[in-house]
Structures are given as structure tokens and as C-alpha cells.
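Below are the C-alpha cells for one structure; questions will follow.
Below, a portion of the complex is reproduced, with chain positions unchanged.
When the chains are written out, they are named A and B in that same order, and each has its own residue count from 1.
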């Protein structure tokens, strides 16, 4: 077939525009997509305000359909241009792309569309893809590396927090009772979380002396133990930054990276740095 | 007696299953126990919800007895299989194990069982034992070592916090008086803790101008001094991590410490580690 090479190049061109961001066209595409996604989420958000919905319902519906049709075209172009369409369709972003257009079509047949609101808001996740292509990727990687490295410590910390919250919640249920709003252990645990995290709504608050003493303890504890995750993340961030820095020094003999600042010999092959510098 | 060696091996086998987690059977035992403990705590929690108790009281009672009987069997197996039963019985976990089954039996004879709720929730502490056997132990140890090392500093910090809270509480009692809810010094101290820790329920809040100025000061102070425990724990964590990394390796030639994990040569004198180990 004569059109094959042309088609091939069209698909490649589309792929460069849609999936990459190096070319001017690719950057333009990303900017326009970013604006469309944000606008469509803002429309969903405003649609939920009763006063606005009453007045501008027709406008909202029209806009919603415009966005959906554009996103649908984009979805099929993505399938068309990707070298392995099935890989794309079942990838995380492929599913998010599908979920961001389906609710509008379903709303034609199904009632109770308010539950689709949340799905439509998930369009926001599509922004993550755009950022993937920009300079933020490095920063995000350092952050997420530090978070992954401190995951085990943070799990231990969260486990201890949950234990404190459960035990203090049960104690408060027994001490305060239903008059102060501590009507059940789950509700007391909810109060303990509200207090330990220093949110403090005030919808439930202890009224007995013993309850207020216990509440004081959990408050001061919550105020203090926030230091633990902060310390963990600080240390991990410092480490992962240091590693990123250390890699700038490379042994001229064996090309090993990650030397300590101040090292006189390569830790891998024993080469004497001084003789080189 | 001929059965002695057989019995001995049964007890040893039970010990490996119940107290350790290296064998497949031991891991299975831990997973089942974890599920049972969590389920039993969830049942206790839900039992406290009035609407649920009214409807499912019979189910809750049955489940509670099922859990108690299983835990009782487990308790006696632990006593039977441990080499020094008395050591186990009077150990921390031995007492927690006993406390987690006694309330149900006592509820047959004693009224006012709601006070047993908290004791039953203490079953949660049994989970700590299971985690002791897993990979979280290292992370927990680094954390608790850092916390123990910073204990003295944190005590000084807490002492200063308590002094601030007491003095500000007394001042607010005199400034605001009973109309704003500051009915006594203990209540004012409770308010000062709620404010300094940035919980801020809002059940008591200053209404006079002078009171609001003082409240502003304590808020900004509380917002600022949270930096102190955070800084303490960060520094201690960084130290204890560094020690864990560094103390494991010393150069046998120049006795330099602080080598990177994975180093083949001393960074100070160029000695080849491999030739030594």
C-alpha cells in the first residue's frame, strides 16, 4: 500500500505532538490541554453551586458537552497514534482518560448523575501527565524517592498513632459518655484523630475535668509527635539530595560515582584523586 | 518416661509456631492472630454504637465469646510451650494477653461492663508483638533510639511549655473572667493548651481586647516553638542514621571510620578492603 509510509509518519507526528513535549507543537498541545482540563474541572465545580446551576444550567450542559467531545477526539487520537494501543488503553493514564469522558455519555441514560461529579473531577489527574513532561519531574522524583525511602518508618509511626487514637478514644468514651457527644467508640476515635492532628473542630469537646486532662495529654502528644514524620522526611530528603550531589564527582579511572566530599581515593578502585586533579 | 522426648518436641514445635515467625506455620499463625485481634477490636468498637447494639446484641455477644475462647486457648498454649512459663506470665505481653481475655469472663459475674471496654481495646497492644517479629523492628529501633536520645531536650522543652501554659492560663483567668468561659485557672490552662498546640476547639475563646492580644501572642508562640521538638528529632534521627551506616566499617590499615556502604577501598589511605575481609 502506498499510503502506509505516509500514515506511519502521520501517526509518528501525532505521537510526538500528543505524548511528548519537546517540539513547539507538543508544547502548544500541552498548554491547550492544561487549560481545557482546568476549565472543565472549574465548570464541574461551579455546576454544584445551587444558585449558579439554577441560572446557567444550559450553559453548563453545553460546556460539558464541548469538553467531552474534545476529550473524546483526543482519546481516540491517543489510541490511534500510540504504537501499542492496548498498552495505552490499559495504562493508568489511559483509564483516567476514559473515565473523564464516560460520565457525560452515561448521563444520557442513567439518573442520579451527581455521583458522576467525582469521576469528572478525576480529570484533574490528567494534569499529572503534563507535569511528567516538564522540569518538575526531577523535583518530584527527589521528593517521591525520599518519601518511598521513609515509608517503613512512617508506617511504624502511623501504627503507633492509630494505637494511641484507639486507646484514647475508648478511654474518652468511658470517661465522658454520651452527654458530651462521645456517643460511641468510633465517634470518640474520630474526636481523638481530630484532636491529635491539631485540627480541633470543636463539634465534640470534653466537658468533664478528667476528660479535659486526658485531652490535654493527647494535644501535647500530638503537638510533639508531629516532629517524628518531619524529622524522618528531612533526613531522607537530605540523604537523597546528597546522593544527587555526590554523583557529580566521578572517578576518572573506573567512572564510579557517589564519592564522599573530601575523599582522596576512589572507594571503588583505589585510584588516587590527587594525582588527577 | 517414654513420652518425654515426644512431648519435648511438641512443645518446641509449638514454641516455634507461636513465638517465632521464621517457619511457614509461624507466619500463618501470626497472620491469623493479627486478623483475629483486629476483628475483635472492631467488634468491641462497633458494640459501643447504640443503634448497632440494639439490633445485633446477640451477634456481638457470640462473637465476643468466640474471640475470648480462641484467645484463652492461645494463652494456655503459650504457657505450655514456653520454656519458662512464669517468665512469660509476668512479662509485659503475658499480662496483656491475660487482660485481653479476663473482662469477658468477669462480665458473667460483675455489672457495669462498659468499663471493661477499654481493657478489651488493650488487645490492640498484642499487635505490637507481631510487628516485633517483622522487618519493621529495625525502623522502629532507629526511631525509638532517636527519641530516647532526644528525651532530655524534649523534657526541657515540655517543662518550658507547661510553665508558659500555667502562667498564660492564670493571666487569662484574671483578664477574661467567667463570662467568656474562663471560669477557673484549671479551665484557663486547658484553654491555653488547646491554643498553644494549635488545636483550637473554640468552646472557650477570649472576647476582651486584652485577652485577644494575649491569645495572639500565645498562638504565634505555639506556631513558632513547634520548631523546637521538630529540630531536636531531626538532628537525632540524622545522627542515629549516620551511626547505623558508619559504625559498621573501619579501615584495618588506617582505622578511618565512616566509609560508605559498598566501598571497596578506604577513602583516606586507599587500602583495599576485599583483601582483608
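FYI, contacts are C-beta pairs under 8 Å (C-beta built on N, C-alpha and C of every residue); 3 or more make two chains touch, one makes a residue touch a chain.
Quick caveat, the model's predicted, so the values are computed rather than measured.
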Subunit count for the whole complex, all chains sharing one sequence, 2 displayed
4
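Here is the rule we use: only the chains that are shown with their structure count from here on.
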How big is the rotation relating chain A to chain B when the fit is done on Cα atoms? Please round to the nearest 5 degrees.
90
Cα centroid separation between chain A and chain B, in whole Å?
29
What does chain B use to touch chain A in their complex?
41, 44-46, 48-50, 114-115, 117-118, 121-122, 124-125, 127-128, 131, 135-136, 139-140, 142-143, 146-147, 154, 158, 161, 186-187, 189-190, 193-194, 196-203, 222, 226, 229-230, 232-234, 236-238, 241, 258-260, 262-272
Per the touch rule, the chain A residues reaching chain B in their complex are 152-153, 155-157, 159, 163, 166-167, 170-171, 173-174, 178, 183-186, 189, 195, 198-202, 205, 209, 212, 215-216, 219-220, 222-224, 226-228, 230-232, 234-235, 238-239, 258-260, 262-270, 272
